[in-house]
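Omission of a single protein chain aside, the complex is shown with its protein chains in their original locations.
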Amino acid sequence: MPNEPQQPSAVLLNAVLSKTIRENRQEILQEWMGEQLAADTLRLDLIDEQTLELESREFLEVLSSAMSSGDAIDLESPPWQTVLTALEELSRSRDEAGFSATETATFILSLKQPLISRATKDLAREDFNAEVWLISKALDRLALYTTEVFQTRREATIRRQQEEMEELATPVVKIWDGILALPLVGTLDTRRSQKVTESLLEAIAATGSEVAILDLTGVPTIDTRMAQHLMRTVAATRLMGANCILSGIRPQIAQTIVHLKIQLGDIKTEATLAAALKSAFRESGLTVVGDS
Amino acid sequence: MPLETVSVDTERDVSRVRRAITAYADNLSFDLLARTHLVTAASELARNMLAYAGGGSVRIAKLRHEARVGLKATFEDQGPGIENLDEALSDGFSSSLGLGLGLGGARRLVDDFELETAVGEGTTVSIASWHEPDRHPPGGP
Partner (left out) sequence: MERIAIAQIGDCLLVTIQVDMHDRLALTLREDLGQRLVQTQATGVLLDISGLDTLDTFIARVLAGIASMSKLLGAETVIIGMRPAVAMTLVELGLTLDGVNTALDVERGMALLRRKNA
């Protein structure tokens, strides 16, 4: 993120702010606590006053040391990374405690008033405006950051749940000693198909299975990407020292594969899962007794 | 945030680059596949730098964007540059006896890939991969 051009007096204003925080920490903390306790987003059911004060004090300290180590507010720079890390930690614990994103952002935003009133006390009019602007902008960005963290955590949760469902949807099953089967269902997107391959290969390594049957019975159609992905899975399996058998290829899929001129090469294919299993038995030197 | 710069002058340095990136990726808890992809891409680029430009340097940096962290490696050399970029990036093209898979392969293995080159001046390639740290303690939900 490029730095915005600094006004000539911005460095000076930063210095003022930094000095203000350093010298009036106790007073700022008290006023900030006052603001927080008066806010209608206060959740004394989720956090007690003592913890709130402790967290506020700690955050002010982190903020103060970030302010004093640089002359520009640059969230990308190392001193500010500490502030961001502290905010991540705070957002995480608040999220887990049941706070909303807005309630968490208010924690930061309610620091505006105390900071502004202290830092602008002795400033001339044009500097006053600039200082208010500087403080507002900085705190807005920090508050926004807490909401971003909330958002990302939400997305991560959704993604994790999705992944869990996907894992359920594509189980690697050990159907015989040395034989794994992977019944594929629906259409696979890129990210999911990579996960599927990874779990198949890991299962091969963990169980020492030499044959993996990829069953496509539940796959209605296939596109180029997926066909190529299948070929890559087969190649990776072979590199590890195991073999794939493709089974249950529907006529439509067979046609796509022919149409796409994808070389199935020496990949073994069987019409049904049962036929693939028989062929896998043969490959492992097992015979099926009673087979007609 | 810059982490380290490794200069690449001998083939031993290529292993040093691999080890350094492995360590940083572990540090940021990249998953195994993402780490292997990134380290392999780095290995290809470091090797190219040595083979075609006689060496160069690798800057390793940590990136962060919101709650995601990334690892970036920038390979900079003052070699001859690459005349025909499309050709160099395509699979199977090699000016040496190589397989011509290094450059195109490296691009496929990472999330971000940028290449700048000027004939007679040198080549800079940067790659990065991203990762979202799992914020839940082990055993948690």
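For reference, chains read A and B in written order, and residue numbers begin at 1 within each chain.
Definition applied: a residue touches a chain if its C-beta (ideal position, glycine included) is under 8 Å from a C-beta of that chain, and two chains touch if they have at least 3 such contacts.
No experiment lies behind these values; they were computed from the predicted model shown.
**Q** For the full complex, which residue in A:Leu201, A:Leu216 or A:Leu273 touches the chain that was left out?
**A** Looking across A:Leu201, A:Leu216 or A:Leu273, the contact with the absent chain belongs to A:Leu201.
**Q** Touching the hidden chain in the complete assembly: which of B:Gly55, B:Gly81 or B:Gly105 does that?
**A** Residue touching the absent chain, from the options given: B:Gly105.
**Q** One chain isn't shown here. Among A:Lys121, A:Arg238 or A:Arg282, which residue touches it?
**A** A:Arg238
**Q** Applying the definition given at the start, please give the residues of subunit B touching the unseen chain.
**A** 11-12, 14-15, 18-19, 22, 32-33, 35-37, 39-40, 43-44, 47, 91, 98-99, 101-102, 104-105, 108-109
**Q** Could you pull out which residues of subunit A are in touch with the chain that's been left out?
**A** Touching the chain left out of view, subunit A contributes residues 194, 197-198, 201-202, 204-205, 208, 210, 232, 235-242.
The rule is short, and it goes like this: only the chains that are shown with their structure count from here on.
**Q** Report, in whole Å, the distance between the mean C-alpha point of subunit A and the mean C-alpha point of subunit B.
**A** 22
**Q** Can you check the complex and tell me which residues of subunit B touch subunit A?
**A** Against subunit A, the touching part of subunit B is residues 1, 33, 64, 66-68, 132, 134-135.
**Q** Contact residues on subunit A for subunit B in the complex?
**A** Result: residues 78, 81, 84, 88, 92, 145, 148-149, 152-153, 156, 194, 198 of subunit A touch subunit B.
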